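Have a look at the structure below before the remarks.
Left out: one protein chain. Kept in place: all the others.
The chains carry the letters A, B and C, assigned in the order they are written, with residues numbered from 1 in each.
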Amino acid sequence: MATITLGKALNEGLRKAMESDPKVVIMGEDVGRLGGVFRVTDQLQKDFGEDRVIDTPLAESGIVGTAIGMSIRGFRPICEIQFDGFVFPAFDQIVSQVAKMHYRSAGNVKLPITIRIPYGGGIGAVEHHSESPESYFAHTPGLKVVTCSNPLDAYTMIQHAVASDDPIVFFEPKRRYWDKADLDLANLDLGDPADLWDARVVREGTAATLITYGPSVRTCLEAAAAAADEGREIEVVDLRALSPIDWPTVIDSVTKTQHAIVVSEAPVFGSLAGEIAARVSEKCFYSLEAPVLRVGGWSTPYPTARVEEDFLPDLDRILDAVDRSLAY
Amino acid sequence: MATITLGKALNEGLRKAMESDPKVVIMGEDVGRLGGVFRVTDQLQKDFGEDRVIDTPLAESGIVGTAIGMSIRGFRPICEIQFDGFVFPAFDQIVSQVAKMHYRSAGNVKLPITIRIPYGGGIGAVEHHSESPESYFAHTPGLKVVTCSNPLDAYTMIQHAVASDDPIVFFEPKRRYWDKADLDLANLDLGDPADLWDARVVREGTAATLITYGPSVRTCLEAAAAAADEGREIEVVDLRALSPIDWPTVIDSVTKTQHAIVVSEAPVFGSLAGEIAARVSEKCFYSLEAPVLRVGGWSTPYPTARVEEDFLPDLDRILDAVDRSLAY
Amino acid sequence: MSAEPVFDQALPPVQPSEGPEFVQLLTPEGERVDHPDYPLDISDDEIKSLYRDLVLVRRIDTEAMALQRQGELGLWASLLGQEAAQVGAGRSLTTKDFAFPTYREHGVAFCKGVDPVTLLGLFRGTSQGGWDPFDKGFQLYTIVIGSQTLHATGYAMGLQRDGSDGAAMAFFGDGASSQGDVNEAFVWASVFNAPVVFFCQNNQWAISEPLERQTRIPLYQRAQGFGFPGVRVDGNDVLAVLAVSRAALERAREGSGPTLVEAWTYRMGPHTTSDDPSRYRLAAELETWKLKDPIERVKAYLSRSGAAGADFFASVEADSDELAAHLRAGCLALPDPDPITLFDHVYAGGSSLLDEEREQLSSYLASFEEASH
Partner (left out) sequence: MSAEPVFDQALPPVQPSEGPEFVQLLTPEGERVDHPDYPLDISDDEIKSLYRDLVLVRRIDTEAMALQRQGELGLWASLLGQEAAQVGAGRSLTTKDFAFPTYREHGVAFCKGVDPVTLLGLFRGTSQGGWDPFDKGFQLYTIVIGSQTLHATGYAMGLQRDGSDGAAMAFFGDGASSQGDVNEAFVWASVFNAPVVFFCQNNQWAISEPLERQTRIPLYQRAQGFGFPGVRVDGNDVLAVLAVSRAALERAREGSGPTLVEAWTYRMGPHTTSDDPSRYRLAAELETWKLKDPIERVKAYLSRSGAAGADFFASVEADSDELAAHLRAGCLALPDPDPITLFDHVYAGGSSLLDEEREQLSSYLASFEEASH
């Protein structure tokens, strides 16, 4: 047992992935000596060499585009995008090549690429460093999208993602990099690779279901705890996989609680929260006591740091939505 | 009165826009002598010169990026993206610059840019020429997104879009370029610029509401006509504006019909159809007799031409959804 | 504003193809000439087999154009005029090498052993590229301009790590040279000293846009801005293209890094069957290029040198007719995919969402079956 942060858990998971498969390479900006701006690749270049941990020129399209070529050659690249707001120069390679090549080639070309993206706000950063672009990728057939919310998932999910033969966009909850857990990595069972696609009920409850993922999971757990003090048992579902989504887990929960609130940091309009609300509204049509509500970012660009707390869904806005749902 | 195609209506609208404001310029690939691969800019370079109708080097990020610079200098650029699948190299400039500069600059920098994108399938094309990427843009705060479904709207909406001081992504229903209407352009009243944001009930009905836009509007009208033969009056709402959406028009219709089906070509999962279904489910919670259903593309890359008809929502799949809705 | 566009002020014309840096080994008249840097020791038999490929590759194009006009193909991207560039490059590649084509490299595909019928599937709309890239060392066609140059560079980085002495060859056009991706590929290839050859077919046009819309200096000179050599070769001279491509691949193999090869050629046909060149270029231009035809000069050389006689040319014609028949029969026999297969191969590992949607479509389709009973 040792106390480990989410960031360090990712680092250990990446190390394991590189040890278990010599074809795994890491590519990105500052991933070498610096170990990444969040130190997620700390020490890996020292231990695996410059051929496997590659400090690339400064161009995201180049990072993903050359990673595609390396996978065609049989490698298993892990691309690090330094911040959420900097994935867009690579969007074309991701959407038109990474997502489509296996389909285009009728399965002949596999692209086992993992694209790591630290995402979300709450760290008081300047523009482009606090965005939640997951909906773009979840809406892109050919990609799979996952995100972790705690050190244990970070450690296991990154390894399953790297081992997957499909391209996976792996979203890391930036402001939770420093969240801690006690883990015994040495004797830890990674579980079935298929677990990567399972949502988890991270807190049981009966009054309502909070459907969430990534950085908002902790916020929702805090909200549920606060609600419990007032005698309300709220269930929290951590989706973990954003594409595809584990619908049975979500629908079972809502069928039970009959109230659902979707929580994420992305601007609500046109986001994945809409997909979730639409699907739940359809599948739980007869059991819902209230419409599915959504709490998230506003439909503005991510605002300047001094007002970000008013942009992000916090404990109060979540509980306010719970109240509105239960008031129906 | 003259019969005019949707493509030609856009061409006439662009001509009017260029005549009425000398700062309007057109930038893109093959927009000059060729008049664009769909001839939407036909003859405009001949009449307005190479300084105002600019054949650019072959790079979409460059087209949008330099258009930004030209707007900072006081011009009003219209960028043509040759096909939906080729907008992605420009995604970064659109999402991180076009969408955010007015906000970043606290309103000091206006970017009156219109980005024209022919979109959608059904023309038997090769890969990347039949996509429906509108959801990516609708989910991007700072952008406004509109789409036309008929020659009249094409002619008026493109002019309102170019005249708008906000950046607008203007989606053109590729396979409807050849749809015709009889219009008297000379004596046509453009109407209020604010009309650009209004949805339209393009067919009245009582049994159910088809909420749709762009190329699917005609398909929905055909479906409604077929249903009418069986004595079912179906209402069709053409959204026209995808961001922001004219909710009152949508909600009034569904409140009346109590049944709603969203129809678009984009892969349904994570698409704007989810936003619409979620919102309608919430606002019409007490009036809906059935869950909001969605008919659209499958969650695959756009398939090869010989099977695209099975990918696209057609009359039968729409009526099938209507039946399922009414069966609740 | 002046009718004369201001940006043309002081804009010099792109350098003509002539000049010392222009590599040519066989003149348009069919005379063998030498070039100090690119000696080519080649037998007449080899030249005859190159001639054969040139003729067959052109025949593929002729036949495909016809099939498109007859409605058997939705589209075709003609290579007419670029046969020498493609056969020269294609024949320079060994089985250790991997080619990354655009959508027009039918000639390279042929040299790499891809059955042209498979190519037709893509343009007929029965597949998005039916061949196995690993089988032939020939990646699928890439339609998004420039993307494949980064793939080729990454593949070359993989070759380095495998200690292989193979090389990657990225094909792209003059228009593509403006794309960010292509220039990023130049940066990567140079910085990592990757064994990749950037083979640019400068066919003078990017759909309706002339070379001047992409560059104001010769394209091969782009390479010097990135720290590796560029060379312009007569793209209608199969011998020169072969020699220059081989040399570039050799450089790559021996660890000397990337080379940019600019094959100076001409797109004699429309951009694709959807295009109408008469809207943007003069017929006269085509006439001058006909004088530089890539096939005629080889035929002239073979005839004049006596290396080949009527029987040889006749046998090539026969092969060509046979290929045409194979193409036509093969094209018409291409099966329409079963609708339900549109769900195949989206993922290697499957997806619960697709399983559900596949089920929806098949039961929906089944409902018609029943209806029709």
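The definition used in the following text is that contacts are C-beta pairs under 8 Å (C-beta built on N, C-alpha and C of every residue); 3 or more make two chains touch, one makes a residue touch a chain.
Treat the numbers as computed from the prediction; the structure is a model and nothing was measured.
Asker: Which of these, B:Asn11, B:Gln45 or B:Gln93, touches the one chain of the complex that we don't see?
Answerer: Touching the chain that is not displayed is residue B:Gln93.
Asker: Kindly state which of the options A:Ala106, A:Ala226, A:Ala290 or A:Ala305 is in contact with the chain not pictured.
Answerer: A:Ala305
Asker: Just the residue numbers, please: which parts of subunit B touch the chain that's not shown?
Answerer: 25, 51, 56-57, 59, 61-62, 65-75, 89, 92-93, 96-97, 101-110, 112, 141-142, 144, 164-166, 197, 243-247
Asker: When the complex is taken as a whole, what residues of subunit C touch the one chain not shown?
Answerer: Listed in rising order, the touching residues are 1, 6-11, 157, 160-161, 163, 177-181, 183-184, 187, 190-194, 212-217, 221-227, 255-257.
Asker: For subunit A, enumerate the residues touching the unshown chain of the complex.
Answerer: Interface residues of subunit A facing the absent chain: 29-30, 32-35, 37, 49-52, 55-59, 61-62, 85-86, 88-89, 124-128, 269, 298-301, 303-308, 310-311, 317, 320.
Simple rule for what comes next: only the chains that are shown with their structure count from here on.
Asker: Taking each chain's centre as the mean of its C-alpha atoms, which one lies nearest the mean of all protein C-alpha atoms here?
Answerer: B
Asker: Using only Cα atoms to place each chain's centre, name the chain farthest from subunit C.
Answerer: Using the mean of the C-alpha atoms as each chain's centre, the farthest one from subunit C is A.
Asker: Please tell me the distance, in whole Å, between the geometric centres of subunit A and subunit B computed from their C-alpha atoms.
Answerer: Their C-alpha centroids are separated by 31 Å.
Asker: Between subunit A and subunit C, what distance separates the C-alpha centroids? Give it in angstrom.
Answerer: Here subunit A and subunit C have centroids separated by 40 Å.
Asker: Rounded to the nearest whole Å, what is the centre-to-centre distance of subunit B and subunit C, using the mean of the C-alpha atoms as each centre?
Answerer: Chain centres of subunit B and subunit C, defined by C-alpha means, are spaced 35 Å apart.
Asker: Please set out, as single numbers or ranges, the residues of subunit B touching at least two other chains.
Answerer: Counting only residues that touch two or more other chains, subunit B contributes 61, 85, 88-89, 127-128, 269, 298-301.
Asker: Among the residues of subunit C, which ones contact at least 2 other chains?
Answerer: Within subunit C, residues 127-128, 144, 180-181, 346, 351, 353-354 contact more than one other chain.
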